[in-house]
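The complex is shown incomplete by one protein chain, all other protein chains being positioned as in the whole.
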Amino acid sequence: MSSSFGQAFRIHTFGESHGGGVGVIIDGCPPRIPLEPADIQRDLDRRRPGQSDIVTPRKESDTARILSGVADGVTLGTPIAILVRNEDQRPGSYDEMATKYRPSHADFTYDAKFGVRALSGGGRASARETIGRVAASAVARRVLAVLAPDIEVLSWVGAIHDIVADVDPSRVTADDIEANPVRTPDPETAERMIARIKEVRADGNSIGGTVEGLIRGCPPGLGEPVFDKLEAELARAMMSLPATKGFEVGSGFAGTRMTGREHNDPFRMVDGKVRTTSNRSGGIQGGISNGEDILFRVGFKPTATIMSSQETVTSAGEDTELKGKGRHDACVLPRAVPMVDAMALLVVTDHLLRQRGQCGGFPAPELGSVRQETV
Amino acid sequence: MSSSFGQAFRIHTFGESHGGGVGVIIDGCPPRIPLEPADIQRDLDRRRPGQSDIVTPRKESDTARILSGVADGVTLGTPIAILVRNEDQRPGSYDEMATKYRPSHADFTYDAKFGVRALSGGGRASARETIGRVAASAVARRVLAVLAPDIEVLSWVGAIHDIVADVDPSRVTADDIEANPVRTPDPETAERMIARIKEVRADGNSIGGTVEGLIRGCPPGLGEPVFDKLEAELARAMMSLPATKGFEVGSGFAGTRMTGREHNDPFRMVDGKVRTTSNRSGGIQGGISNGEDILFRVGFKPTATIMSSQETVTSAGEDTELKGKGRHDACVLPRAVPMVDAMALLVVTDHLLRQRGQCGGFPAPELGSVRQETV
Amino acid sequence: MSSSFGQAFRIHTFGESHGGGVGVIIDGCPPRIPLEPADIQRDLDRRRPGQSDIVTPRKESDTARILSGVADGVTLGTPIAILVRNEDQRPGSYDEMATKYRPSHADFTYDAKFGVRALSGGGRASARETIGRVAASAVARRVLAVLAPDIEVLSWVGAIHDIVADVDPSRVTADDIEANPVRTPDPETAERMIARIKEVRADGNSIGGTVEGLIRGCPPGLGEPVFDKLEAELARAMMSLPATKGFEVGSGFAGTRMTGREHNDPFRMVDGKVRTTSNRSGGIQGGISNGEDILFRVGFKPTATIMSSQETVTSAGEDTELKGKGRHDACVLPRAVPMVDAMALLVVTDHLLRQRGQCGGFPAPELGSVRQETV
Partner (left out) sequence: MSSSFGQAFRIHTFGESHGGGVGVIIDGCPPRIPLEPADIQRDLDRRRPGQSDIVTPRKESDTARILSGVADGVTLGTPIAILVRNEDQRPGSYDEMATKYRPSHADFTYDAKFGVRALSGGGRASARETIGRVAASAVARRVLAVLAPDIEVLSWVGAIHDIVADVDPSRVTADDIEANPVRTPDPETAERMIARIKEVRADGNSIGGTVEGLIRGCPPGLGEPVFDKLEAELARAMMSLPATKGFEVGSGFAGTRMTGREHNDPFRMVDGKVRTTSNRSGGIQGGISNGEDILFRVGFKPTATIMSSQETVTSAGEDTELKGKGRHDACVLPRAVPMVDAMALLVVTDHLLRQRGQCGGFPAPELGSVRQETV
């Protein structure tokens, strides 16, 4: 269904940008996982607007309340419902948008699909919808901490507009990423990115960029053959985020311009484990993790809301013009980082439980051939 | 589940490259759709090896048999099972591969996941697995012909290695694509591509490239908010194909280097319909089709099987070397085209039925605002 | 998943008897269905404790709040989240139960499954969990009112302990059912049932009974062959309610003692429609509705909470005794009626949308053979 994600660790999100609130139900969470509201708040705070002077100044505390599924600080194995109430509702600021389709937004397509739409705030197409995802991913993070503590999920801004960061994925840390408001672990480039964002914002314009994602310490064996390949699941996860235009794994599109001889990753035994000496596969082979770093890249378009006058039509079918208003990010990339983290955490946790259910462990216990210890 | 795809028009595939056969069950197909075995054979023949001198010479007739769900030339609404028996089994040619992990194949990861694998032919990771998808898509094609005859799904080779075709998506036809064995609707570039493939094959090497996909005549309103956005579904569908490394929709990664002012697609009324005057959205806004051409691009890595000696390890955990053998494509791109077609057809048909179920038609009937006729 | 029900009209419930609240997300609801909070409150009020002197005196207002998916009094097609906060929390009254497994409750099995449980109030096994189902069914009721207004779902108490009501399903009305607190449309028997409940309660004991369900005006064609047969879906739905022990459809177990000659339902044309002259099939043939009344019966065991001293064990594994406390119904039947209504409404609405998605209408439009109008 539209608002469900995952099979074993399954989430269902709800909520419009304006209305009673947004949130999520997590079904299938393992029992007895330590979980405090602060675990969820921490991740929500990274996603929240108003954190720095390069994102939207909208003020929302985004306080999460756990409604069910947790008692005495541990999960019960039953559905965990998390609610974040909406606070800063000013539907008035969206009046004109109610009757004019904002270019490159979802106003027209929601009308075409449903014949009706929430007339303020973008409804389910609002970035606010991602709160439920991030809250669920905070729970996934706690599950991983218990079941597979070696797994570390990180993502960062790889490029803003045409400014590209210089990052060595094998060395990047969470602290490096959080060290600047643009969330790129390359301090010098970060300064240039911040300047560009401010410049573009001052011009009433917007820009996009790329986020790079990394799953470290993933045991071999996660993912599935055929339709639920790990890269397919990650692709769906990332392309379901607002404003995404592209997804690459490992060598990505650049890999299409290499020969097989250049591209193949040789295997070698290292410390008794099967390893590859290069990683153009991006940690996934045949849809299944091979124990190397899982690396991927997500492209985000420039924010559709701009302060220029634009050609558009009314919902009554008349040509007109629209000048953007409201409080929006000139560049979503810094806030997209925790969203990319969230989706990667959800994918990995789901496949960890699926692997345990079908095969009894990660990797499969009692391997018939190479005996591979959990990385 | 791993081998299921779609929600309303739902397929389940099965079969290894070696064994009794490969095939598919289609569940949820509308009843009374005219369907003949030849409809399926036509699409399977496009996917089949041995069609030209630039693909693998393996000889397989790939004859489809409809086992159920069809009577007197029409679908019954019950599960349609289609079986293609395996014919050309020479497990002997894979002997060495049984004990040595082929670099950048799925041999090691299948062992890590399952603790066992089909010792010949790549199991479910074989391109032969896509037969079930293509057979199912031939049924989807017939469903569209009845329910939404304006929809046309086309894809073609956009690049082989560093050779890029010059194609105008708005004018490309199925005949243009089939006019040359490389399946690129740019005859001159096709010649250079063919030469490059032959050259690389003579060298025992391999190359990759990109396939471009187009869904024309799609009514507005298909797709869903949030997780089942049309681009997310297409991304998952394409990234589940063997050898894929990247997916883009509309402006794609290039769009990340534009400003919002450059990137937004203005709306205009044209012939009483809401249209955009540019199409950087790639026909999808907020996860839902807007009636414009849906355009996407898929990156395929160079074939992992090469004729060079490569470093690898045995399944017993010893470093060793492997020289590729067997009959494989030096470039999968020409045969990837019908696979991309297949996945696009499956996604569109599934969302068409979902839209009819939830909203009663495509687009939603009795629109409250703009009355949008089916494009 | 455990807390999801339905495929096209799909609900996800959450919440324990004690904690922040209980509720539901409905995904896949058709857009533009008129829906007011009062529509939901009306059904919740029927399920609520404290309505009469034969049910638990626990006071809970059970006020529903619609958090999302509805604007300006109509559904948006996006997830509808409904929350009912918990109010009357007295965990103290459950203290002894926290360490002693209540006989024929779910305390021990939750511990065995999850290794943890909500130590007060029964967690997800509480009847309070059904609030989410009833709230969702109120939305389903509104959907039916628009899409298939001839459908009427009714259920009533058929028996309490060994007291059996005399009811003609073809004539029963909603008012007849609500005319007495025991919800049986047989006023004289109702008096005897009420007396029996009061007598049993005074004794600290409990009793069970049966609820009979009816779906009137269901068009032919709903349901599916094989696993999702309409009777299988109803059986799962009803047997998922707390305290249920049995399910019958049409002739039920009594039908197993008839011969085929006695049991078969002859067809006759009546007013241009295919009808049966008897209805031992209970309105379903081969898993699919035939247009006659759908009739079923659900058995509920006596409430497990009694005021006697009972043998049991502690969660530490010691034999002990437990005397029931707390505020419970001596007979759940009157309050089970809206729960049975709810599950029947959910099943019918789900299959209505599934039928529209796959076959284009209910019944299938343009029948090749008998042209059957919607009943």
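A, B and C label the chains in the order they appear, each numbered from 1.
Here, a contact is a pair of C-beta atoms (placed from the backbone, for glycine too) under 8 Å apart; a residue touches a chain by one contact, two chains touch by 3 or more.
Not measured: the values here are computed from a predicted model.
Touching the missing chain, out of C:Leu154, C:Val340 or C:Ala364, is residue C:Ala364. Checked against the hidden chain, the listed residues C:Glu96, C:Asp228 or C:Asp293 yield one contact partner: C:Asp228.
Checked against the hidden chain, the listed residues C:Ser137, C:Ser206 or C:Thr349 yield one contact partner: C:Ser206.
Considering the whole complex, the residue from C:Arg85, C:Arg192 or C:Arg236 that touches the absent chain is C:Arg236.
Think of the hidden chain as still there; on chain A it touches residues 7-8, 28-32, 77-78, 225, 353-354, 356-360, 364, 366, 368.
For chain C, the residues touching the absent chain in the complete assembly are 1-5, 7, 13, 101, 103-106, 108-116, 123-125, 129, 159, 161-162, 200, 205-210, 220-229, 231-240, 242, 244-253, 255-269, 272, 274, 276-277, 280-282, 284-291, 299-306, 308, 310-313, 315-319, 355, 359, 363-372. Against the chain not shown here, chain B presents residues 1-4, 10, 12-16, 19-23, 25, 27-28, 31-32, 65-69, 71-72, 74-81, 83, 113-119, 123-124.
As a convention for this text, only the chains that are shown with their structure count from here on.
Taking the mean of the C-alpha atoms as each chain's centre, chain A and chain C sit 39 Å apart.
Between chain A and chain B the centroid-to-centroid distance comes to 25 Å (mean Cα coordinates, whole Å).
For chain C, residues touching at least two other chains, in rising order: 28, 31-32, 77-78.
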